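All protein chains of the complex are present and in place, except for one that has been dropped.
After this line comes subunit A, so read on.
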Amino acid sequence: MRGIRALVAAAVTCAGMAGALAQTQDESEREIERYRAMINDPMANPGYLAVDRGEVLWSQARGTKAVSLETCDLGEGPGKLEGAYARLPRYFADADRVMDLEQRLLWCMDKIQGLDTADVVRRRFSGPGRASDMEDLVAFIANKSNGLRIEPQSSHPREREMTAMGEAMFYRRAGVMDFSCATCHAEPGKRIRLQGLPDFSTPGKQAQETMGSWPTYRVSQSALRTMQHRLWDCFRQQRWPEPAYASDGLTALQMFLNVQAAGGEITVPSIKR
């Protein structure tokens, strides 16, 4: 944040008598765009370290059964990773549930590997000196859908129901500040401070670009983050309570957001502020 503010401040100073309000605002947005372009270098994106760690975790024998995740079915058949992320969340008959990638991975860890998922969930978000298996695995698997389009699933009635419930959640106003997701994400071109806000109320480009660029490497957090973390942080800023990791409510929201983002190209891990 301080970096952006310094850049913006510098730009405003350089512009001299910046004068008109609209001009200052355009200037701010141009500088933010320049900053985004500067950090958006795949060859220097530390998110790929998470992808590599995820690849190791995927093929490593772990848990009481000492087997890898390689027979885990993410919807495309056992062990098939290409395109799996583009079509998640989706309905899984063996679990009789709609699951997002995190929920499905936890299910596979439990059923196939006999792994202690409580420990995995405790380390759901990485921090200094604390890796997150989930962030690494999601980065690796999502990366296998690069170049593909977001394909929200709707053939099963439960998938359609989850999407509808996600939409209802998106518009639900609650908490001490009366915020819903729509309070910040239902109009194009809005900002919180200098942070641009994607509009998810209508399907199209903004939803596509957002959903197609998560998981992402967050420069400000020095960590790879998945949509689970983004939504967790949204609930925090919304002044709602902390949502349970890999809960069905977060899956429902992702279903709705992916419907708005249908057809968006996946390019991950991206890199963001």
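As a convention for this text, a residue touches a chain if its C-beta (ideal position, glycine included) is under 8 Å from a C-beta of that chain, and two chains touch if they have at least 3 such contacts; residues count from 1.
Following the convention adopted for this analysis, contacts and distances are computed from a predicted model.
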Listed names "Na+/H+ antiporter subunit C", "Ferredoxin--NADP+ reductase", "Carbohydrate ABC transporter membrane protein 2 (CUT1 family)" or "Sulfur oxidation c-type cytochrome SoxX", matching UniProt entry of the absent chain: "Sulfur oxidation c-type cytochrome SoxX"
Hidden partner chain, touching residue among A:49, A:131, A:164 or A:219: A:164
Which residue of A:39, A:194 or A:219 touches the chain not shown here: A:194
Residues of subunit A in contact with the chain not shown: 5, 8-9, 12, 21, 24-25, 28, 160-161, 163-165, 167-169, 171-180, 182-184, 187, 189-195, 197, 203, 235-237, 239-244, 247-250, 252, 259
